[in-house]
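Missing here: one protein chain of the complex. Every other protein chain is in place.
The first chain written gets the first letter, and so on, giving A and B; residue counts start at 1 in each chain.
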Amino acid sequence: MSHDSHNHSHGHDHSHGGHELPFWRKYIFSTDHKVIGLQYGITAVFFLLFGFSLMLLMRWQLAFPKQAIPLIGKLFTEDGVLSPELYNQFGAMHGTIMVFLGVVPLAVGAFGNYLVPLQVGAHDMAFPKLNMMSYWVYFVGGIVMLLSFMTPTGAAASGWTSYPPLSVVNGPGEGFWGGLFTGQSMWLLGMVFLITSSLLGSVNTIVTAIQLRVKGLSFMRWPVLVWAQVTTAFLLLLAFPPLEAAGIMQLMDRVGGTSFFMPSGLVVSGEAWKASGGGNPILWQHLFWFLAHPEVYVLILPAVGIVGEIIAVNTKKPLYGYKTLVYSMLFLGFMSFIVWAHHMFMTGMGVTMSTFFQATTMIISVPSVIILTTYLLTLWGASIRYTVPMLFATAFLPMFAIGGLTGLPLGLTASDIHLHDTYYVIGHFHYVVAPGTLFALMAGVYHWYPKISGRFMSDTLGKIHFWLSVIAINGVFMPMFFMGMAGVSRRLYDQTVYAHGLAAQPLNVIMSVSAWILAIAQLPFLYNMATSWKWGKKAESNNPWGATTLEWAASSPPPHENFTTPVEVYRAPYEYSSNKKLLPQFVQEA
Amino acid sequence: MGHGEMTVEEVKKHVRKYYVVFGALLGLTIVTVAISYLHLPIFQAVLLAMAVASMKGGLVAAYFMHLMDEKKIIYSLLWLTVILFGFCMLIPLFTLHGPQTTY
Partner (left out) sequence: MSALIPYIDEPHPVTGVTNAKLGMWLFLASEVMLFGALFSTLIIMRTSATDWPAHGSDVLNVPLATLNTVFLITSSVTIVLSWAALKMKDLKKFKFNMGLTILLSFGFLVIKYIEYTSKFHHGHFPSTSTFYAVYFTLTGLHGLHVIGGIITNLYLIGPGSKMWEKEPERFTGRIECAGLYWHFVDLVWIFLFPALYLL
């Protein structure tokens, strides 16, 4: 869909490129960070929709247990009822796809790739070929994950956390190749690809942001999005490798018969497990959460950056406490490495260590609150322009706040004992990621669409999308808190078999209906995205929102090497000129 | 001193250092193997082996990887990595072997 407008912009290329690149070099195996950013974006949106669809099917089973799914149920099972096996597979793959193939590639791969070079005034990423490789490795990882549905025993079914021993004994195959061609092994293999891809991407982002800054762009003049992306890149760089190591070991456990995570004397389905034993299942949890807690901040920090940019533009005011914001993000990033075991309070680690993790968890909430506060204080007294991106960005604030605050009872050992592994946890992190990060990413799409395509997305459709989404998404996740406090466990196939689950069942119907409405609410968004590319209202200038950062100095869409005339930075990203107007970084005051 | 503007004389001085370090590394390798034949109690053995390995690793990093004379940005990055590696190694150890008081 991007072809037409790119052809228009390609007039600028000839001075550098010499000759027109063939189609497959320009749009498929491209080294242009903007094309790669769009590739990431389109692929990630596909995976988001796919992961969302899995949940929409599961929601039928949850709302109306053991009833056939209308119309399409027969595609999955003979009687049209979602089987427990499929339910488990869909649940595990929903989490995996949403986090690793959807949100992170969209937030980091798409927004990072497209915007970081532009915002620091670079012509491309520091290593363009590596950038291309990073996308294609991600793509292959995604394909491996999708193919895992085709294996004889189906896709991975041990939750997105893949805790052993369950994940090792679940759906084993015969021999080496049989063992490899199973859902869980493909999951592990896919993760190795995704980790490699994010390693390449994060090296690239950090080097680009640090080395390729234009004249005048000191670190404290970086836009918040650049800070957010660089912090995120560090988290990906240093937190992912332990999971890669753990993934390799679990793969060895599954196909090589080792016992890294398999304790001695394990009995599976009445038979002694055939392996040497002597391993430690808790070790997986440590290595997994060593990644997966920083991963939470990988999900949220780019969103924080996007929201910061949009709030600054639409309040037409400098961001309140820019430096505080930056230091908070850095502190948040660092602290995220030493809170992970609050996911493991129930593993019997002893009071000393759980007190340590309880303390660090409480500490990490401080910078998060500071970030929210700086944004709220920016809104204070501003004459806010409610564009569609601004609607999403302002909605992000209370949604993220709910997500964050509901996390506190989970970080305290006493209350966590009751809430652990209930729907409360699901409600908590979905508030952070769905109406939090995803709303911010949608805001980002609406906000930068005129830069990427040269045209605006429709305002009316955008408002319909926003209001329907914001109501429906709260309908999905708010009841989860009540259900969790009622004691309903998270991965239940049919909670009505328990008395306390049956009592809470009406909430499930509300959640499911809200989820389906939420799905319908995304249709205007997708339609809007597709049609505005050609028929949207034209953006007259390069800087239609009156933004202050460097990407708005380039033409829309930016040509192959971004800036046709040399750019320079004269001031911090969100600063007034002498006549109290927000002045772009790249404009010299007369 | 940036490596970009090194003179031939300076490079030669470096090369002499490389040979000295090479000798030290070979010597330490012999030492560590020799220690293992003493069959010391496990605690002392681990301590000595890791001490020798750290010395060897330090020599490689300092001289071959030029960490003796590197830029601030590289040092900052490596300190961050070392600290996080410390967390990744020590905290699981503490949780598994630390005081197991439960109430």
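Following the convention adopted for this analysis, a contact is a pair of C-beta atoms (placed from the backbone, for glycine too) under 8 Å apart; a residue touches a chain by one contact, two chains touch by 3 or more.
All values reported here derive from a predicted model rather than from experimental measurement.
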item	value
Touching the absent chain when the full complex is considered, from A:67, A:276 or A:460	A:276
Given A:144, A:238 or A:319, the one touching the chain that is not displayed	A:238
Given A:257, A:348 or A:506, the one touching the chain that is not displayed	A:257
Selected from A:29, A:127, A:482 or A:498 as touching the chain missing from the view	A:127
Subunit A residues that touch the omitted chain in the full complex	16-17, 31, 122-124, 126-128, 199, 202-204, 206-207, 210-212, 237-242, 244-246, 248-249, 252, 256-260, 275-276, 278-280, 283, 287, 290, 561
Where the unshown chain meets subunit B, residue by residue	2-4, 6, 8, 11-12, 14-15, 18-19, 21-22, 25-26, 29, 32-33, 35-36, 42, 45-46, 49-50, 52-53, 56-57, 60-61, 64-65, 71-74, 77-78, 80-82, 84-85, 88-89, 92-93, 96-97
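Rule of thumb we're sticking to: only the chains that are shown with their structure count from here on.
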item	value
Touching residues (chain side subunit B, partner subunit A) in the complex	73, 80-81, 84, 87-88, 91-92, 94-96, 98-103
Subunit B-facing residues of subunit A, complex	210, 234, 238-239, 242, 280, 282-283, 286, 290, 337-338, 341, 344, 347-353
